[in-house]
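Take a look at the structure set out below.
Of the protein chains in this complex, one is absent; all others appear in place.
Chain IDs A, B and C follow the sequence of writing; residue 1 opens each chain.
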Amino acid sequence: MSGSSFGKIFRITTWGESHGPGIGVVIDGCPAGLALSAEQIQKFLDRRRPGQSKYTTKRNEADSVEILSGVFEGKTTGTPISLLVRNQDQRSRDYGNIAELFRPGHADYPFTEKYGIRDYRGGGRSSGRETIGRVAAGAVASLLLGELGISVRAYTKSIGPYTVDEDDYRYSEIEENSLYMPNNTVAEQAGQYIASLMAEKDSCGGIIECIADKLPVGLGEPVFDKLDALLAQAVMSIGAVKGVEIGDGFKASLSSGSKNNDPFYARDGHICKKTNHAGGSLGGMSDGSRLILRAAVKPTSSIARTQQTVNTSGENTEITVLGRHDPVIVPRAVVVVESMTAITLADLLLQNMTSRMEHLRKIY
Amino acid sequence: MSGSSFGKIFRITTWGESHGPGIGVVIDGCPAGLALSAEQIQKFLDRRRPGQSKYTTKRNEADSVEILSGVFEGKTTGTPISLLVRNQDQRSRDYGNIAELFRPGHADYPFTEKYGIRDYRGGGRSSGRETIGRVAAGAVASLLLGELGISVRAYTKSIGPYTVDEDDYRYSEIEENSLYMPNNTVAEQAGQYIASLMAEKDSCGGIIECIADKLPVGLGEPVFDKLDALLAQAVMSIGAVKGVEIGDGFKASLSSGSKNNDPFYARDGHICKKTNHAGGSLGGMSDGSRLILRAAVKPTSSIARTQQTVNTSGENTEITVLGRHDPVIVPRAVVVVESMTAITLADLLLQNMTSRMEHLRKIY
Amino acid sequence: MSGSSFGKIFRITTWGESHGPGIGVVIDGCPAGLALSAEQIQKFLDRRRPGQSKYTTKRNEADSVEILSGVFEGKTTGTPISLLVRNQDQRSRDYGNIAELFRPGHADYPFTEKYGIRDYRGGGRSSGRETIGRVAAGAVASLLLGELGISVRAYTKSIGPYTVDEDDYRYSEIEENSLYMPNNTVAEQAGQYIASLMAEKDSCGGIIECIADKLPVGLGEPVFDKLDALLAQAVMSIGAVKGVEIGDGFKASLSSGSKNNDPFYARDGHICKKTNHAGGSLGGMSDGSRLILRAAVKPTSSIARTQQTVNTSGENTEITVLGRHDPVIVPRAVVVVESMTAITLADLLLQNMTSRMEHLRKIY
Partner (left out) sequence: MSGSSFGKIFRITTWGESHGPGIGVVIDGCPAGLALSAEQIQKFLDRRRPGQSKYTTKRNEADSVEILSGVFEGKTTGTPISLLVRNQDQRSRDYGNIAELFRPGHADYPFTEKYGIRDYRGGGRSSGRETIGRVAAGAVASLLLGELGISVRAYTKSIGPYTVDEDDYRYSEIEENSLYMPNNTVAEQAGQYIASLMAEKDSCGGIIECIADKLPVGLGEPVFDKLDALLAQAVMSIGAVKGVEIGDGFKASLSSGSKNNDPFYARDGHICKKTNHAGGSLGGMSDGSRLILRAAVKPTSSIARTQQTVNTSGENTEITVLGRHDPVIVPRAVVVVESMTAITLADLLLQNMTSRMEHLRKIY
């Protein structure tokens, strides 16, 4: 089935394996007339590039993007935008020893059962490099949203038990620490925590938060394609994500209706909410408040410790996952969460154009 | 856009408003040859019917289902299955006073902004009655899964702060208490908690857990249509759900790789996992272990207390939501979560048939 | 698979068998704010109703439509529009003798091979009654197009060898003869031709032409979803249609570039074409000229003559198809072709809204 596509109007299709010739994405349905350059996309890709801090893998992946179609004289033409990133630093040797072993926490076993064949080099299609296509498309979606004044921003809320409370958010510090946390002090502590795990050949996880501002009211379709539902799919489809919540999320299950309901009030002709427990979504549609979502990221599965496993012949054995791996993928996944959020919003923005006869009359 | 459909092969389309002539669903893509009767579907619908305990609304909704197409001589024919439930107990008067008010926590405001028109009677399309179509389709999906030995079961894990710990699960007790909790003692305490909130014209939320057993390995598509991702969309698309997690979910973000990875081992020619932190999904595909997901349900938004709000003219005012409402929707939502899980699994089961050339050769 | 749905934004899903409880359609994606009543839909349905002339079956099918959802206070709400027509005159006896026979020219044999089960009563899902859902949806699409000044109209161009040449078109006469031909004289001759075939227990076919005026320029997507391509699918999906052409169609294969190219010229600030060999479509997009398509309809397969066939046990035998059948389905299929054209155009009109950034800025 076509599981490599996402979106209905702004529709992306990613392709590529970690150790094949390249990785890419085709974006179909981007409106014509959006200013777009390879440089703008590259900026997004650079945010997920490894080797930028001591907490990310030392692999040197230039990940340089080429626009193959859909842009003419600096503007999108309305035709599919094909983006290509060649794979370069492919040390296939490092992965040779796992051809016949199923790595715990990885897709190796179900992948083999599903297809009967597996490109074992670096995880193949299940590699984190698959997200390159998502981030490239996320850059385009973000530019589209930006034209309409909508901003999307993700950051690290927590690394293991080290969390930044909402009261301590300092957004300006996000770019100042290599963990992309909105608080340098917590980031410092989280860094030491990561270092201690690295020393034990272990890894950790964390929580990424993503916010979007200035959304028009009414984005999201009322039943299965609710704003929250599509964001949940979008974000849960990122490799290591094991949970997604909107607004107060799981905490809401502990609250009461009188506390959890956000009262409306009018100010200067606008309808506002006194609180935002809902995280910007009511009945699956944007409500004009800030959109807030969180994604729980599991600890990196590739660890250098010896682990028990089974080989492709079904025999009990041990495995030591070699290669260069991130002790925590949260910082690099921040831009992936942001990208998937932007793609979902761009798609719903386009879908919403067709909701009223009045809109047709404005255009035709 | 077509936001009222879900699934790619086993594809359901729901329709209907709470106070219109009826509610229904069309299931396209159900394989031919499945034994199916209205009675079997009715059993599922009866599980979401109100009026069954003191914690659910007193509305008397018979919700009797009629099969309009797709079944011949007791078996599905491969053509669309159309299911209809007529609305009966529609006290439109109760809702008259909210025609010009935006209820806090409800879809009223974004719905009006999106469409410029709103069927205000009982929430219209955003009513909980929309889930009737989902549950009717869930019954069909469950029967299909059952034919292949797959079982899906949901229950209430917690009501507000009253949680059943995994060690205390007694599955046989689920049907013994009106909250569908796997522990009668906790259910008793939770019931008192609900009663205390009802006395204060307030409401509460909770957590629903859903498990599936005997899934073939490899269900789910590796990128955007991961098992977890589609389940997240499916479950988050239920009205009051604000968070979804698979396996250890948010807790995994606090763990380490060495603890969170589930080691493989072989037994009697089968590949098993020593633990199941992953909740039955690796790389977005089923791994042969029990599938476990949880959904966080917010407190019922409709409460009898007076709340601050705005009217459709943009003026500050107050609202008192009359009518008969559940103080907690969790017990009635259990079968909805189970249904959406079953529908997602049935669809992925069918999708997965086309994954290998070997499968084609078995059929052609 | 979901073969019972058509369209991407204005998306219809039909369901129902000829001898089940009813036939219907769900329209998802119709914009909110379109005035819509059951009477307006009924008018369309009445055009395909049998028993209106001596050349159509004598079955008495009231085919009364009920709007089950999606309309509130006379306007569409943006939610799915569910339309139901109960089956009434179901003489199952007439079809009993064909339960174990494969009727020549019918779907019986491949249907049985595909599904292993077949609702043999009156053709089941492959009955012409399936088009009731299409026509009901076509009514809604036509109303939507009408709001934007677009008109769609189909008529009978030929019955067997009796053709109305373009020079002899008198559109006002279409409603004056029971064959819906734009020339009463040719219709008279065609009527005698049909009568002669009826006398021999035989049937005939013909050609339906459909035109659309005042289309905006640019409808249709440049590659697979070309205006012509989607119209071809839409019209070829009608039971008895065996060929589709746009503009000069097959005749264009005999022409030369210098004759077939339609020269452009400017008049009063508008870009026009001197001729319209293209039939209103260039590169798969509407070009501002009249859209013209033709559909070839095969002779009715159900004839009272004895025919050779095979039974479900694989034995050679004979069949005499009883029941009341149209000697030619062309007149009743006219409104079906018109409906499928309108549905396709409505969908492409909505799709086209998202083609330019400028359009987004007009709405947001």
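One rule holds in what follows: a contact is a pair of C-beta atoms (placed from the backbone, for glycine too) under 8 Å apart; a residue touches a chain by one contact, two chains touch by 3 or more.
Keep in mind that this is a model prediction, so the values were computed, not measured.
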item	value
Sole residue of B:Gly191, B:Pro222, B:Gly243 or B:Pro299 that reaches the chain not shown, by the stated touch rule	B:Pro222
Touch criterion as defined above, residue of C:Ser126, C:Asn177 or C:Thr341 at the omitted chain	C:Ser126
Subunit B residues touching the omitted chain (full complex)	8-9, 29, 31-34, 78-79, 144, 147-148, 216, 222, 349-351, 353-364
In subunit A, positions touching the absent partner	1-5, 7-9, 11, 13-17, 20-24, 26, 28-29, 32-33, 66-70, 72, 75, 77-82, 84, 114-119, 124-125
Interface residues of subunit C (partner: the chain not displayed)	1-6, 8-9, 14, 102, 104-111, 113-116, 125-126, 130, 158, 160-161, 197, 200-207, 216-218, 220-226, 228-237, 239, 241-250, 252-266, 269, 271, 274, 278-279, 282-288, 296-303, 305, 307-310, 314-316, 351-352, 354-356, 358
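Throughout what follows, only the chains that are shown with their structure count from here on.
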item	value
Closest chain to global C-alpha mean, per-chain Cα centroids	B
Cα superposition angle of subunit B on its copy subunit C, in degrees to the nearest 5	180
For subunit B paired with subunit C, centre-to-centre distance based on mean C-alpha positions, whole Å	38
Separation of mean Cα positions, subunit B and subunit A [Å, integer]	26
Multi-chain contact residues (two or more partners), subunit B	1-5, 8-9, 14, 114-116, 125
